[in-house]
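Worksheet for the structure shown next.
With one protein chain removed, the remaining protein chains of the complex are shown where they sit.
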Amino acid sequence: MSADGPSTGPFVQADYTVSFHRPKLSVLLPVSGSYVGDWKVVNIGLHPDYARNTRSSHTWVRAGKIKKLLQRRGTYDHKGTYGHALIIAGSFGKMGAAVLAARGALRSGVGLLTARIPARGYAVMQTAVPEAMVMTDPNEMIFTEPVDTSAYTALGIGPGMGRDDRTAEALGRILEQFRRPVVLDADALNIISEKRHLLAIIPEGSILTPHPKEFERLVGPWNNGFERLQKQRELAQALRSVVVVKGAHTSVAAPDGHLYFNSTGNPGMATGGTGDVLTGVLTSLLAQHYPPVEAAISGVFLHGLAGDLARAVVGEEGLIASDLVDHLPAAFLKIRRT
Amino acid sequence: MSADGPSTGPFVQADYTVSFHRPKLSVLLPVSGSYVGDWKVVNIGLHPDYARNTRSSHTWVRAGKIKKLLQRRGTYDHKGTYGHALIIAGSFGKMGAAVLAARGALRSGVGLLTARIPARGYAVMQTAVPEAMVMTDPNEMIFTEPVDTSAYTALGIGPGMGRDDRTAEALGRILEQFRRPVVLDADALNIISEKRHLLAIIPEGSILTPHPKEFERLVGPWNNGFERLQKQRELAQALRSVVVVKGAHTSVAAPDGHLYFNSTGNPGMATGGTGDVLTGVLTSLLAQHYPPVEAAISGVFLHGLAGDLARAVVGEEGLIASDLVDHLPAAFLKIRRT
Amino acid sequence: MSADGPSTGPFVQADYTVSFHRPKLSVLLPVSGSYVGDWKVVNIGLHPDYARNTRSSHTWVRAGKIKKLLQRRGTYDHKGTYGHALIIAGSFGKMGAAVLAARGALRSGVGLLTARIPARGYAVMQTAVPEAMVMTDPNEMIFTEPVDTSAYTALGIGPGMGRDDRTAEALGRILEQFRRPVVLDADALNIISEKRHLLAIIPEGSILTPHPKEFERLVGPWNNGFERLQKQRELAQALRSVVVVKGAHTSVAAPDGHLYFNSTGNPGMATGGTGDVLTGVLTSLLAQHYPPVEAAISGVFLHGLAGDLARAVVGEEGLIASDLVDHLPAAFLKIRRT
Partner (left out) sequence: MSADGPSTGPFVQADYTVSFHRPKLSVLLPVSGSYVGDWKVVNIGLHPDYARNTRSSHTWVRAGKIKKLLQRRGTYDHKGTYGHALIIAGSFGKMGAAVLAARGALRSGVGLLTARIPARGYAVMQTAVPEAMVMTDPNEMIFTEPVDTSAYTALGIGPGMGRDDRTAEALGRILEQFRRPVVLDADALNIISEKRHLLAIIPEGSILTPHPKEFERLVGPWNNGFERLQKQRELAQALRSVVVVKGAHTSVAAPDGHLYFNSTGNPGMATGGTGDVLTGVLTSLLAQHYPPVEAAISGVFLHGLAGDLARAVVGEEGLIASDLVDHLPAAFLKIRRT
C-alpha cells in the first residue's frame, strides 16, 4: 500500500502502523486509513531545520501551532474589541442547532452575539442562552428575510436552517450584501449545492464546513481519498476561501491550496449537534478578527480537543454536543498552558 | 423454603442468605425474595467448565458480560454509523417523560434523535434538549398521527403518551409500517393490553418493558413468582421479542425463553421518570444496531448501574430520574474499565 | 434574665452564653435570643436516664433523633411504595414557588409527583421539572378549581398561590374532600386567616408552616416569645395538627402540645423561595407515609441541614433557594451516615 498517493487493493489489514516523523497522508484518509489500525507518529530525530525547509503541501496540526495562533487579550480591551457575531440558524423542530451554535460562539470569546431565528424559536433561545441577543424572522418556522448585517464582524449561517426556497433566496441576499468572511455550514451548503450560482457570491476568506456527504453534493463524487483532497483544494482555491471537510482527521484546505490535518477529536463526537457547535466556534473566531485560515485550523483543533477532554469524563457513548460547549474553556486553557 | 421452585408458607424470615456459586432463582423474586434478607453470592470454587457446561434457563448478568457486549467505535465512524432513533412520547402534562427518554437516548450513544411530541410540548423539548430534533403532532395534547418511519433505525414509544383512542389507532398504524425493532413502554403497553389484536403486529425482535402492574394487564394475574417468570418467557416466545419486567432484579426474557436477571439498581430508582430513561437507553442501543437481547440486557444493566452510581452521590431519597441520565456516561465508562 | 419564662428588660447584652445539658427555652426565642450572643450547649455529664425520665414540654432536635425517624427502603419497593404527592402552588408571576416546591418534593424521596398550576405556568413547569406531572387549572393566572384528590397520598398547598376569592373557594373545597394530611403554607394560610371557618375543615394531622407574620395573622399578636409559643401549642392542639413557625430555631408544635426546636439552618436561608422548598419536602415525607409529627421535625431538620451544607459552599449572601434543593440529597446522606 502506497503511503503517499492513491493505491488499489488488496491491502493487508495492519494492527499497528508506524509513520516516521510525521504521519503520511494515507493514514489520514478514511478509505485507506481504516486498513492501518492504530498508528502513531514516531520522532526519528530529524533535525528541525529539515522539517522547516522541506516544502510540503500538507501540515499535521498540533497544539504547539495553535498556541502560537491564539491571540492575547489586553487589559484595556472591551466588548467591541472581540467583535459582534451574527448567527442565522434553526428552523421549526431544529432550534437546538441555533442554541448549540450560539453557545459554541459564546464559549469561544466573542464580544457580542446576535442570533437570527424563526419567530417560534424565540422563547427557546432566550431561555437557553441568556447571553445571546435575539432577532426573529417574520416567519414562524424558517429563515426568510435577510437582515442589515453592517453591525457584525462575522456571520455564521446554516445549522438546522432547512432548504426552503424562501430560505435559499434570503441566503443569497445575505451573501450579496455581507462584505466580511462568512461561515457556511449544513443547510447553507446544501442550498448552495442546488443553487450553484450562489458559489460566485460567497465572500472571499469565508469558511465552508461540509461533512463528506455535503461535500459530495458540492463537488460531485470521488474515486479515492486523494481525489477528494484534490477536489477540496480546488474548491478552496476557486472560492479564495477555506474548505473544511469534517470527519476523523478533519482536513482544512486554505485558499492557497495548502492542506491542514487536524489531530484532535474522537468517534464520540459522531452525534447530533457537534457540527453546530463548530459553526459557533469558527464564527466567534472570525468575529474576533482571526484571519480565516487561522480561525479554521484553530477552531477545528479546539473543537476536537474539547471533544477529547469531554471523552475523558463522559466516554464516547455518553458524549453529547453540549459537552463540547462545556469543555471549550478547558480546551483553550490547555492550549495556553501547553 | 425451596430455592428452585414455587413453595408455600409459612416461611422463616432470614437475616442473611447465602447462595452457592450463583443466586438461586428464588432470591430474585419479590414475593419469596422479601423473606431472604440480605443475600450474597459466594464463590464455592466450581470449575468454570462446570458453569459453562451446565445448561441453565437463567443467567445472572454481571459487568463482565456487559463489557463483552459493548460495541467498540471506529475512528472513521460518523453520525450515521450510530443510527437515527425516533421516540414517540409525552402528552399534555407528561412532557417530562419525553424529555427524560430523549436525554436517556442521547447519553447512550445514538447518532441522531428525533422526538415526535404533541404540539404544546414544542418549546419544552427544544429548550430542555437542544440535541434532539422535534416533530410535532397536529394535536396539541396527544399523539394522534403516525409518521413516516423509513428514516429511523429504531423506534421507542409509550412514555407519558396516554391511552386516548386516537393514540391507540396511531400506535397501531406505526406498528404496521415499522419493519425494525421497537421499544414498547408504559402507555403503549397499556393500550396493547386493551387492544389485544395489536400484539400480533409488534415487529419481531422488539423489546417490551412493563413494570409488574403493566405486565399483569398484558398476561393476567399469577399465583407466584415462578408462574410470573413462566408467563414472561411465554410472552417473549410468542412475540419473538424481548420482555423486560422491571423491578428489583429486573428480569429479561429472550425470544428463546432464556431468562436474564439484572444485578444493578436500587430502591432509590423507585421514583417517577426512571422508566422513561430506560426506554431512551434501549431505543438508543437498538438504533445503534445492537441485537435486541444484547440491547435489553445491556441497557437494563447500564440503567441500573447509573442508578447505583447516582445513589453513591445523592442517596436513595435524593435520587431523581435526571440523575440516571447524568450518570449514564459514568456507567458506560465503568463497564469499559472493568 | 430568666431562662425559662418570660422576662422584662433591661437585659445585659452577652457575648457568649452557656446552657447546661440542653438549651434553655429562652435562647431559642428571637426577642430574648438576640441578647444572648453566641451560645453553646455544654454536656455536663448528666446520666442519660435523667434526661429520659425528666418530662419536658420541649425537645431540642438533633441529627441522632432524625436518623432514627428516617425510614429504610426495601429492595422490592416500587414507586407506589413512596406515595403520590399533589402540590397546588403558583400563580401568574409566582410560578417559581411551584417549581421550587416540586423540586423539593422530588429530592426528598416521593414516588410520584403531580403539580396543579394555573394554565400559563404550563411550559415553565414542564421545562424546569421533567420529573413532575402537570395538571393545569382552567384559569390562566390562578388556582380556581378543585381537583379529584383520591389518587394522592398527600397534598401541599399554598406557595405563591395568591389570595383571590376564587382561590379561597377552591381551597375550601379541596380541604372538604381530602381525607389525608395536608401541608398548608403561605397564601393558603393567609386565606385561612381571612376565612376563619376554614380552620374547622383542616384534616387532622396536617402541617401548617407559617412564618411569624403569617402566624400572627392566624392567632393575633403576642407580647413575648413565650406567649407566642403558647399560642403555637394551642393552635396545634385545637387543630389536632402540627404547627411549624419558621425562623431561627424553627419551632414545631405537635398536636399533644409538645414543642420541638430545630437545630439546623442559617441566615443565608432568609431569601425568597426557601419556604416553598420546605413545603415540598414536608409534602413528600407525608406522601411517603411518615407520621405528621415525624414528617415535620424531619423535614424541618433536613431543610435546615441542606441550608447549612449549601452555606459551606456558597456562603450566606450567595445562597438561593435552589441551593437547598441541590443539597437535600447530601442532607439525607449526612443523617444516614451520622
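Per-chain residue numbering starts at 1, and chain names A, B and C are given in the order in which the chains are listed.
Criterion: contacts are C-beta pairs under 8 Å (C-beta built on N, C-alpha and C of every residue); 3 or more make two chains touch, one makes a residue touch a chain.
The model shown is predicted, which means the values in this text are computed figures rather than measured ones.
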Across the complex, visible chains touched by the hidden chain are A, C
From A:93, A:109, A:225 or A:275, the answer for touching the chain not displayed is A:109
Touching the unshown chain, chain C contributes residues 30, 33-34, 93-97, 99-100, 120-121, 123-124, 127-128, 160, 211-212, 247-248, 266-268, 270-273, 313-322
Interface residues of chain A toward the undisplayed chain are 73-79, 81-82, 106-113, 122-123, 126-127, 129-136, 328-330, 332-333, 336
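We adopt the following convention: only the chains that are shown with their structure count from here on.
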Considered without chain B, the complex falls into A | C
Relative to chain C, largest Cα-centroid distance belongs to chain A
Fit chain A to chain B (C-alpha, same chain sequence): the rotation, rounded to steps of 5 degrees, is 90
Chain-centre distance (mean CA atoms) for chain A and chain B, in whole Å, is 38
Two or more other chains are touched by the chain B residues 123, 127
